[in-house]
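A single protein chain has been omitted; all remaining protein chains appear in their positions.
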Amino acid sequence: MTINPAPTAARHPDRYFDPDPSVRGVARALYGATAHLPLVCPHGHVDPRLLADEHASLGSPADLFIIPDHYVVRMLYSQGVAMEALGIPTRNGEPVETEHRKIWRLFCEHFHLFRGSPTGMWIADELATIFGIAAPLTEANADATFDQISATLATPDLRPRALFERFNVEVLCTTDAATDPLAHHQAIHASGWSGRVLPTFRPDTVINLNTPGWAAHLEALSQTSGIDVGDYASFIRALEQRRAFFKEMGAAATDHAAQTPATGMLSPAEADAIFQRARKGDATAEDAARFTGHMLMEMARMSIEDGLVMQLHPGSLRNHNEAIFQRFGGDRGADIPIAVDFTRGLQPLLNRYGNDPRLTLILFTLDETTYGRELAPLAGHYPCLRLGPPWWFYDSLNGMRRYFDTVVETAGIYNTAGFNDDTRAFLSIPARHDLWRRAAANWLAGLVIRHIIDEAEAADMAHELAYGLGKRAYKLK
Amino acid sequence: MTINPAPTAARHPDRYFDPDPSVRGVARALYGATAHLPLVCPHGHVDPRLLADEHASLGSPADLFIIPDHYVVRMLYSQGVAMEALGIPTRNGEPVETEHRKIWRLFCEHFHLFRGSPTGMWIADELATIFGIAAPLTEANADATFDQISATLATPDLRPRALFERFNVEVLCTTDAATDPLAHHQAIHASGWSGRVLPTFRPDTVINLNTPGWAAHLEALSQTSGIDVGDYASFIRALEQRRAFFKEMGAAATDHAAQTPATGMLSPAEADAIFQRARKGDATAEDAARFTGHMLMEMARMSIEDGLVMQLHPGSLRNHNEAIFQRFGGDRGADIPIAVDFTRGLQPLLNRYGNDPRLTLILFTLDETTYGRELAPLAGHYPCLRLGPPWWFYDSLNGMRRYFDTVVETAGIYNTAGFNDDTRAFLSIPARHDLWRRAAANWLAGLVIRHIIDEAEAADMAHELAYGLGKRAYKLK
Partner (left out) sequence: MTINPAPTAARHPDRYFDPDPSVRGVARALYGATAHLPLVCPHGHVDPRLLADEHASLGSPADLFIIPDHYVVRMLYSQGVAMEALGIPTRNGEPVETEHRKIWRLFCEHFHLFRGSPTGMWIADELATIFGIAAPLTEANADATFDQISATLATPDLRPRALFERFNVEVLCTTDAATDPLAHHQAIHASGWSGRVLPTFRPDTVINLNTPGWAAHLEALSQTSGIDVGDYASFIRALEQRRAFFKEMGAAATDHAAQTPATGMLSPAEADAIFQRARKGDATAEDAARFTGHMLMEMARMSIEDGLVMQLHPGSLRNHNEAIFQRFGGDRGADIPIAVDFTRGLQPLLNRYGNDPRLTLILFTLDETTYGRELAPLAGHYPCLRLGPPWWFYDSLNGMRRYFDTVVETAGIYNTAGFNDDTRAFLSIPARHDLWRRAAANWLAGLVIRHIIDEAEAADMAHELAYGLGKRAYKLK
C-alpha cells in the first residue's frame, strides 16, 4: 500500500510562504485570520447541473480530475499522450477510451509532469484534503488511489451540495450563454436549497460574429428571448431582454471574451450592415472585429442602465490547433495568448463611459506585460475600472507574486477585484482560494517586514483581498 | 491626539531592505555610506519660482501634498472622489473646492488607498521627517495633522531655499519650455544665493506639431528668440538660438517626450512642407509623427554641436481621458503608457549619430519589457547611450528591483545614468533619493551575499549609483 494519509508537503501548514522566518511568521498570522472566511466565487465555470440535483455525483476519478480539465489534458498531450487515450470525446463520435481506470493509470504514470505547476499543487491539495491521499500519484499507486477515490466519491459527503456547504461557499457565480434558459438555476431556486448560485450573462457566441455556428446561436437567441432577431435593432432588444432575465435570476455580472480589447462605436446603420452580412454568411474578419468592438461599448451602456458588472478578458487566440479543434472541439488546452493593447483599445469605451459612476468594468489579461504598463495605470485613474486577479495560466504562486508586485504600487489593492477561482473543477475551489490567501498573506508579510505597511494595515488588506474586494467589486450583498 | 512623533515604520532604519539578516546587514552598511551624500537632481519639475523668491512659501497642506500631485489625484479619482472636491482648477473657471482643510480631510479619509504605493511611502517619510507625524493619516487625525503641518509650513525652516540647503541638494535641474525666458532662473542668479538651479531645454510644445495650441507656442518662440519663425529653416535657427540661451543660463541637458521612439530623417524640403501644413492647421497625425521623428534627429545633431545632454522618454499616450482633459487640462493622472519599439525606432538616429563620442542620449521608458529586450542591449553597445532610472510609475521599490535585475546583467551599471527624482513635489526629493539609495544598497547586498561581487566593489557601485553616475552622465562638474 503506497498511500499514506499523514500530512505531507502538499498540506504543510507553511506551504507557499517565503523561506525567511520573519516573513513566514507574519504570513502565518495573516493567513490564519483569513483561512476560514467564506469563499466568494464571483467568476467560474462550475456546471450548475451539479447543484440543481441534490443527488448529483462528481463521477469517476477520471471524470473528476482528467477528462474535463484542459490544464491536465494539455500537459499530457504535450508529452505525447493521445487525447483518445484520455477519454476525450470526439466530435464525430469515433470511439475513445472508456475504461476510466486505464485513463487514471495513464495520468498517474505522467503525474510527475505537473511538478511545480499550480495544477500539481491543487490536485495534491485535493487528494490530501478530500481523499486522504498524501503521496504523489505514481504508476505504482494508480490502482490503489483509483479505488480509494472511487470509494470516497460514492459517499454522500462527496455530493456537490454537501461539498458546497463544507467548502463554506458564500456565493458561486456560474457562466452561462446568453441563450441559456437557466433551467438548472431555476431548479436550484425551486428546490428550496439555501446555497447561493448565480448565473453570469455571457453573450460571446452571438456577439462575436465569427463564432463557429453563429447562425444557430442567433436562432437560439430569438427563441429564448421571444424576439424575432432579424436586424441589429432587434438583436439589441433581444440582448436587453436576456440581461433583464439573467438579472431577475440573480445575475451580478456579464462576462465577455474578445480576441483583442479594441473598442469603437459604429453608427446603427453600420452595425446593421455588418449584422446583415453576418446573417448571409458574408461577414469578414474585420467586420467581426469591428462588431465585437462596438458591442463591447453597447454592453457597457447596458451595464450602466441595468447595473450588471461587466467583465472583459481579451487576448486568447482560441483553438490554435485546428486538427484538435476539428476532432475534439474547443476547451482542450489549445487556446494560446497574444499580446494586447488595452491603452488604445479601450480608449473609445472609456471615453464614452469610463467616468460614469454606475459602471464597473473588471479587466483580466493573459499578457502580463500589461499589468504595469497599461492596466494598473488605467485602473489607478478611471473610476469604473477594477483589475481581476491573475487568471488562467497565471493563477499560480508566481503569477500572484508578479501581479501583486506589478499592480499594487500603481493601482493599490482597492482598484483590484479580489480573487476568483475561474474554474470548472468544483473540487479545486478551496485549494485555489487557499493558494490566493496564502500568496496574499505572504506578499503582505514581505511589506510588513520591509516596514512599508504595519501589521494592522496588513491584516485589513489580507481580509480585503480574501473576501471584501471581490464582494464589493461584483456588488454582491 | 492621534499624532505620535516617535519613529515609526515609515522611518525604520531598515526600511525597504530584504528580510534576510545577512542581506540586511550588508545593505545597512552600504546604505550608511551613501545616505548623506549630496543630492544630484539632474531631471525634475520643481517650479523655479519657489527658489527665485527667498520668501516663497509651499502653501497649505493641500497645496503641498494634493492639488499639484497627479499621483495623488489619480488614485483618489479612481475611487470616485471628484476632481472638483480636491480643488483641481477647471479650465473654464467653474468654481471648485477652495477650503483646503476640507480637501485635506478627504485625502486623510482615503489615505489607505496608498498602502503599498511609493506615493504612500514618500508621504509617510515626509510627514515623519519634516512634520513629526508618525501615524498614518486617517479621518480621525485629519484636523490635527492639517493644523500641525500648517504651523510647520509657516516657519522659516520650511521656506524652499532653507529646505534646499537642509536637503543637501548639490544641483537641481528644472524643466523649462523652449519658449521660457527663464526669468526665475535669472532671478536666482541675480539674488546671489549659492543654490545651484539649472534650466533644462524642453521644446516639445513646438516640436510636436499636434500639441494643443501649437501655433501660439510657435508665436512665443518667435518672440523669445527674436527670430521670425516662418519656415523650417528659421524654426531650426530659433531652436538653436534658444539652446544657446539655455546653455548660457547653465543648462546641462535637453528633454524630449514623444509618443513613440520612432526617428527618421526628412529632407529640408519635406520638413518645410510639413511645417507649412502645420502652420495652416493642415498637418495630419502622420505629419506630426514624422516631424517629431525628424526633429529628434536634429536635436541629436545640435547636442553634438553644443554639448547639451539629450534626454528622451517616449511611450506615454497623453490625456487618455478626454473629458478630464477638457475640464481640467493635462497632468491630472490620465497619461497612460503604451508598448514601444526602441530597437527599430531609434535605428536611424543611432546610425547617424550613435557612434559620435560627443553625444550623450539618456533614454527613459514606461514599457518595462524594453529594459532587457531593447534598452540594455542598445546601451551595452552604443557609446552615446545611457539608461535613465526607473521613472514615473516605476520609481518604486519593485520598479527599482526589476530595473537592476533586468538592466545590469546586460548593460552594467556604468551605462546607466544614476538616479533622478523627476518630481514637481519639492518636499519629496529626499524621500525619493533615500528610496533609491536603499534599493540600490539592498540590490548590491544581494550580489555580495551571492558572491557575485565583493564588498569593496559593492561600496564603489553604491557610491556611483547614489552620486557619481548621475553627475557624469549629465556632465555636471
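By written order: A and B. Residues from 1 in each chain.
Please note the rule applied: a contact is a pair of C-beta atoms (placed from the backbone, for glycine too) under 8 Å apart; a residue touches a chain by one contact, two chains touch by 3 or more.
Predicted model only: the values in this text are computed from it and were never measured.
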Absent-chain contact - pick from A:D69, A:D367 or A:E464: A:D367
Contact partner of the left-out chain, one of A:H112, A:R166 or A:R358: A:H112
Residue touching the undisplayed chain, where the options are B:L427, B:M461 or B:L476: B:M461
Those residues of chain B which, in the complete complex, touch the missing chain: 18, 20, 22-23, 339, 341, 343-344, 347, 350-351, 354-355, 357, 369, 372-374, 376-383, 385, 405-406, 408-415, 446-447, 449-454, 457, 460-461
Touch residues of chain A, complete complex, unshown partner: 8-10, 12, 14-20, 74-75, 77-80, 112-118, 120-121, 136, 317, 320-324, 333-334, 336-339, 366-369, 393-394, 396-399
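Just so we're on the same page, only the chains that are shown with their structure count from here on.
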Gap in Å, rounded to a whole number, between the CA centres of chain B and chain A: 40
